[in-house]
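To start, I am sharing the structure in question, which I have written as structure tokens.
One protein chain is absent from this view; the other protein chains keep their places.
Going by the order they are written in, the chains are A, B and C; count residues from 1 in each one.
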Amino acid sequence: MIDFELSPEALKAQERVRTICENVFRKISRKYDENEHSEMPELHELAEELKGEGGLRGGMNRDFLTNVIVTEELSWGDLGLTLAWPEGGLGNAAINAVATPEQKARFGKATASMAITEPGCGSDTSNITTTAKLDPETNEWIINGEKIFITGGKTYDNVVVWATLDRSLGRAAIKSFVVEKGAPGRELVKLEHKLGIRSSDTVAMVFNDCRIPYENILGSPEIKTRGGFKGAMATFDATRPGVAAMGIGVARAALDFTKETLEKEGITIPYDKGMHDLSAVQKAVLDMEAELEAARLLTWRAATMLNKGVRNSLEASMGKAKAGRMATLVTQRCVEILGPCGYSRDWLVEKWMRDCKITDIFEGTGQIQMLIIARQILGYTRAELK
Amino acid sequence: MIDFELSPEALKAQERVRTICENVFRKISRKYDENEHSEMPELHELAEELKGEGGLRGGMNRDFLTNVIVTEELSWGDLGLTLAWPEGGLGNAAINAVATPEQKARFGKATASMAITEPGCGSDTSNITTTAKLDPETNEWIINGEKIFITGGKTYDNVVVWATLDRSLGRAAIKSFVVEKGAPGRELVKLEHKLGIRSSDTVAMVFNDCRIPYENILGSPEIKTRGGFKGAMATFDATRPGVAAMGIGVARAALDFTKETLEKEGITIPYDKGMHDLSAVQKAVLDMEAELEAARLLTWRAATMLNKGVRNSLEASMGKAKAGRMATLVTQRCVEILGPCGYSRDWLVEKWMRDCKITDIFEGTGQIQMLIIARQILGYTRAELK
Amino acid sequence: MADFSLNEEQKLIQETMREFAQEEFRKLAHESDESSTLQEDALEKVCALGIFSSSIPEEYGGHEMERSALNTIIMAEELAWGDLSIALGALSPLLMMTPILESGTEDQKKKWLPNFCGESFYASTAALMEPRVSFDPFALQTTAEERGGKAVLNGVKCMVPLADRARQILVYAKGASGMEAYIVDGDAAGLSVGEREKYMGLRALPLFTVTLKDCEVDLDRRVGGEKGIDYNRLLNLSRASLCAMAVGISRASHEYALEYAKERVAFGEPIAYRQSIAFMLAESAMEVDAMRLLAWRAAWKLDRGEDATRESTLAKRYCADQTMKVTDYGVQILGGHGYIREHPVERWFRNGRSFAALEGLAIA
Partner (left out) sequence: MADFSLNEEQKLIQETMREFAQEEFRKLAHESDESSTLQEDALEKVCALGIFSSSIPEEYGGHEMERSALNTIIMAEELAWGDLSIALGALSPLLMMTPILESGTEDQKKKWLPNFCGESFYASTAALMEPRVSFDPFALQTTAEERGGKAVLNGVKCMVPLADRARQILVYAKGASGMEAYIVDGDAAGLSVGEREKYMGLRALPLFTVTLKDCEVDLDRRVGGEKGIDYNRLLNLSRASLCAMAVGISRASHEYALEYAKERVAFGEPIAYRQSIAFMLAESAMEVDAMRLLAWRAAWKLDRGEDATRESTLAKRYCADQTMKVTDYGVQILGGHGYIREHPVERWFRNGRSFAALEGLAIA
């Protein structure tokens, strides 16, 4: 039944996160943007504080829409810090989406990042060269390869690594594996310097004959050449609404701030006026609000489908494509509206603009999302619509 | 040397055309939009009147920039009537661009339309199935095939037909031929009903063993598999700036009218104000003016290159792509700004919106133009960038 | 709990209306547009579906289950998907009926609502818009003055659907207490219906200028009596409905262009194999869904009796913009074929450009 009401649980979580954002995130936002890669004691304290709450984000039994709401709210606070969130990262979302109960028990408490991209492949995940081979004697997987753009790879304990069991079998042979902290042969080789989300680390890792237990594979080890690739790809259906929510949260931060600032200048936003009675700035704000709402509703829809166990890859891509683009344009517009002050690092708007750009890039660029949408509505294969 | 000054000749032609637009075109604009496919005595009278002037448009020795200026001005008056202009159509432009002096003498005085598209091929001109075969006995070309979307095919005398000498040789074998009025086997089979430019006829023609003299081929009959296709394709380089100018002219009509109407309501357009001091409507008008100027300068550049005999297909496509898109958006915006009156057929803005849409479609859609631009800047073949 | 799927009743409405629109409206659309004629028959058929009586309580002759803006706009999307002009015409009785249901006095309900429960189409409409470039529904120039126990209306209205045949026209005017609505007989003295208006689109829909010159109306014809109407809510109900119709048009164009792009071959392959075409289709699909969710939210909020001005106006603005884009893509994807009137995309292109201007031409 069509219903736009959030659950009491979601509203409660939203409020709790809002408090964290105001008391913690916003206060350290600029500091860790300027001081890339430094330790953030405030987040460790937060981790302690959150312990009793059973996990505000990425929790095991949390419904997906609440996760999306919480993610939007956290990202409203600070996207970099959200990505460095002490309860874990995309790896945890991936584990939650496909892990067995035993795996959830083993890996659920640890924080986890996700390692997909390689130097030679960006969006082209089918071309992954990192290999996983089973050593029949020890019943361990041996991982070999190099991964880049691992968000939180330095901060988080475990890393979910996408690797192929057999390159000749293409996508179907790609599986994901949990490589725990301290696994032999797992090495952090580079810390990236980025445009935005600077308080979150992005790293490159090398896996050199890295041995992990057989039970660390997520999903089935079987290579299904038809309808396979599910274990790994299904993660995207689960994580994309979250990434979309990140873009929405940052865009809302910029828009809220812009509206507050304009209000101080005596400019309010009327909802009941026609184009002829609006100023250029008022119209720009209204257009941005509509875009933001559109992205949010598409994202909510994708999340509610996950809750019902309905396949949502079309809807998840719609939310992500719309939100990533919207956030890029909205934050840019806000910077513009605020003139020299918007461009200044005295305010956070310019940072939000840099931060949110990643939401149109990671977990599949906007272009990749459009390709996924197009293939699905046209019923085309990858060969037909390249 | 960089110079934005128009020649006295161009300015004079512009003024003359402006008078025609105000005295003739604008007065019959709505009538022949409502009464599609009816006779237009006003244009015949105009033809008489123009006789002494040596051709205002499509003249033999006229420089290309002046043609572009004249075309913009005519289209400002009415695009449908411009396309039914008594001095000829795209076929004349094609003839002027590649004909020999003898051919110019033979065909120069007659009006000519252009027949490229076929039912099975839109933008895909390489796939033309209309054939031209030489009868060695009579030294005549025999044309067979069906052409659609011939602008002015009913009104104009001759038609320039694109046909292939040998389908197996692809683009290189495509040549253009002048099929004169009354040629045996040339038949008009359909009159289209269109969204806009209703005063100009668009027809389908069938050529059934249609025989024409050997000398009616434009360019060389030789099939150059390398660097060939020039005779036919070079026409586009010459005609696209004209089509771009059509879009610019219509967009300017809409913008001029919108500004005049707003001025009656007390709204003027200030050029020296920042975003914070503009109304939504003022900013929209300024944005449209900038877009229009951008399209115009790109188009002028392409035309000046033609004058110098410099290859301009990149620049011609830039002008066409920009102008077609700009005109579509500008006229749409004007309709919107003028509220219920903009949507009404009491005013011409809605008609201009319908009319100009064709400029983003014919002579290669906006998408085809982008493809041409992309291939050129990337140095890619058709096989590489499909 | 948030959810975005139809319940059984809504699914039934959607299916029934989609089928009806396909069977009845699609066949008439081209010819009606070309000849600027609204087939009376279509209006009767819509009426026969019981969509008017189903929203009217039993005491006034209807068999209401539960009146719902959401259900109405689900219907409106499908009918507009069939044809916008016919849909606006067929649903025009709502323009009088909904305000009476929403704000009418008991007497007004008793007097007028039974008319909509009969077997045949009860021609009635509303006059809201005025012929001005900067028309603003909050700055109506039509006035209502109380004089000698009557309300006297003066002003010029435009885009009044079916004014030529309407038994009553609900006239919106600025009165002493703000925006007011009067039920004026179509043949009332002082009300004159002008020539049929001509627009770029909506050609099949008879739209008229209506002039009110010292038109006297009994005070019991003021909807809501002393209390008047909730003008803001009525506008929002109208916006939700227009949004749904914009979705209908956009979806129609998108679907048609998608099928065309799969069938049309160029350069040896369907044109949908090209990203430039495929991405236009993907964007259209995404925006159609976004528009619909925005429209639904406005209606959902209105059904809860909450103020939905922000939601309705944002949705309206968004839907008007996106409909222009999506229907433009429709024409663009068909190329030259999109420009000729044999294919319906050109009609959707023209009709789709109305939403930016329209206020109050449909209501949920």
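Note that in this section contacts are C-beta pairs under 8 Å (C-beta built on N, C-alpha and C of every residue); 3 or more make two chains touch, one makes a residue touch a chain.
Remember, it's a predicted structure, so these values are computed and weren't measured experimentally.
In the complete assembly, the contact with the undisplayed chain comes from C:Arg274, out of C:Arg18, C:His254 or C:Arg274.
Only one of the listed residues, A:Glu49, A:Asp135 or A:Asp346, touches the absent chain: A:Asp346. If you put the hidden chain back, the residue from A:His44, A:Lys308 or A:Lys386 that touches it is A:Lys386. Contact with the undisplayed chain is limited, among A:Glu140, A:Glu192 or A:Glu384, to A:Glu192. Mapped onto subunit B, the interface with the missing chain covers residues 1-7, 65, 271-274, 276-277, 286-287, 289-291, 293-295, 297-298, 300-301, 304, 315, 318, 321-322, 370-371, 373-375, 377-378, 380, 384-386.
Within the entire complex, the positions of subunit C that touch the omitted partner chain are 274-276, 279.
Where subunit A meets the chain that is not shown, the touching residues are 117, 120-124, 126-127, 148-149, 192-196, 202, 261-262, 265, 328, 332, 335-346, 350-351, 353-354, 357-358, 360-362, 365-367, 370-371, 382, 386.
We adopt the following convention: only the chains that are shown with their structure count from here on.
Taking the mean of each chain's C-alpha atoms, the chain whose centre lies closest to the overall C-alpha mean is C.
The geometric centre of subunit A is 49 Å away from that of subunit B, both derived from CA atoms.
One finds 38 Å separating the Cα centroids of subunit B and subunit C. Among the residues of subunit A, those in touch with two or more other chains are 276.
Residues of subunit C found to touch two or more other chains are 133-135, 273.
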